[in-house]
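Once you've had a glance at the structure underneath, I'll fire off some questions.
Heads up, one of the protein chains got dropped from this complex, but the rest are sitting where they should.
So, subunit A:
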Amino acid sequence: MSIEIKVPDIGADEVEVTEILVKVGDKVKPEQSLINVEGDKAAMEIPSPEGGVVKEIKVKTGDKVATGSLIMLFEGDSEGKSASDNKDDGKDDAEKSEDKKSADKKSDDSKSDDKKSEDKKSDSKKSAGSASKDVEVPDIGGDPVEVTEILVKVGDSVKADQSLLSVEGDKASMEVPAPFDGKVKEIKVSVGDKVETGSLIMVFETATDDDADSDTSSEDNASEDTSKDDKKDDSKSDTKASEQSAAKADNKESTDKADKGDGFVENKAYAHASPVIRRLAREFGINLAKVNGTGRKGRVVKEDVQNYVKQLVKQAESGASSSASGAGSSMGFDLIAWPKVDFSKFGEVESKPLSRIQKLSGNNLHRNWVRIPHVTQFDEADITGLEDFRKEQNALAEKKKMGVKYTPLVFIMKAVAKALEEFPTFCSSLSEDGQSLILKKYIHLGIAVDTPNGLVVPVVKDVNKKGIIELSRELMEISAKAREGKLSSADMQGGCFTISSLGGIGGTAFTPIVNAPEVAILGVSKSEIKPKWNGKEFEPKLMVPLSVSYDHRVIDGALAARFTATLASYLADIRQIIM
């Protein structure tokens, strides 16, 4: 029995396979990395959920995968390698060869021996005198149900109507009966899986059903042909019928292929729409089943298609609008062309491709920089007291061997969280249509982290609800993950406000770019001891420069000044944070 290895929960986005780290035949331990993937925001490795021998690799470099995508098939440890024939590889392939087989078979019947080689081919795919048949969930209505018990095991002989599974839905539990006799060859579900009408649950081996099968289908085809006008009485009509049905099967197969090629969406579910509406939908490549009909009895009318398209366009425009690289493109502005310079004329040059993350974050940054009217508010906070306290606590933590180190950033996060509670506008996003503000009742902070692969922004959740120790641990973990390229896209989602700290490096101030759809970002530069006038004399104070960039459509200058001053005052006396 083979085990399907799927991509674990990595969030909603698709990622690209950049490297495959194992090969067929490798013995793999649980947690061993199988493939490298790179998403919009980070690269990571996908670990193996269990041990086994790699039997088949279903992806290749460059493929897009998402949560749940099948990446490999493992031979279970228990089984060993002996069972690794091709019989139960990928169901689709098996089905296709089945179709082909029956078509081949028919032409063989009528055309005698000249196709023996093909015959042999199809025979070799048959397991002597038996065939695999898929068992699907019968019509149980529209809702998915959960598998609560599996009542048979691989190898069991099962009679038609014998119960195979217990399932439980919202309304009732029931047992799924076998649709025909057979031997259980493969069980495709496990307890806890959701299934619905038509889901593949098992594969049965049925005795000598294969031949019977192709016979019936040839009869079907023949009768279909008879119903057409072109076939009349004819002494050769029997052979003709089978030739025709064979040709028909081929015919169908290639038309199917062609259909896929030109992106024709077959509206299987009857869409209630007149010919002109169907034509309109085809022009836009719209699946009418997805359009809400507002006409009489739910008929899809022209306006419905138009509105659907408008909506899609709006979504597309508000989403990632510019993927242009900047160089050479005027980005929709009426700009003169980018200067073209042959740099090598002036000295030696080298071309180095941008990393994937660089390209992606570059696009995001460019969009944000162009579309958001930025203003940056500069301020500084006295962290003399905070630093004393922090050092004290670090010494204490070391003494107690707590395995945690408090950085200034954690305190800044805490102060930002408090300030965001006070200034909810800073914890908001503009609605898609730009007509309203969405205020978030949670405080998740994005922390910009510099990694060898590029800039990534993991998110620390519920900062306002967590203590310094917990946050420190979390931050350490997530930064380590970021540097190792193991962040999942779930780790990078849900941020309300971003902090970019260059304090460890240097600088007096900078102008960070807002991380859309957030509306503000805090940049932290290197702290420095400065003389501060206390009314009588200059005192040495440790001052940290703060740069708050904000979206001026949402936040006005006075508010930004107040927010930044409040943040500075919290940092100056962190006791205020617990007030």
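Here is the rule we use: contacts are C-beta pairs under 8 Å (C-beta built on N, C-alpha and C of every residue); 3 or more make two chains touch, one makes a residue touch a chain; residues count from 1.
What we mean here is this: contacts and distances are computed from a predicted model.
Missing chain, UniProt name from the options "Phosphate transport system permease protein PstA", "Trap dicarboxylate transporter, dctm subunit", "Glycine--tRNA ligase alpha subunit" or "Dihydrolipoyl dehydrogenase": "Dihydrolipoyl dehydrogenase". Residue A:Arg278 is the one among A:Lys6, A:Lys58, A:Lys188 or A:Arg278 that touches the chain missing from this view.
In the full complex, subunit A contacts the hidden chain through residues 224, 226-237, 243-244, 247, 250-251, 254-255, 258-259, 261-262, 264, 270, 272-275, 278-279, 282-283, 285, 297, 299.
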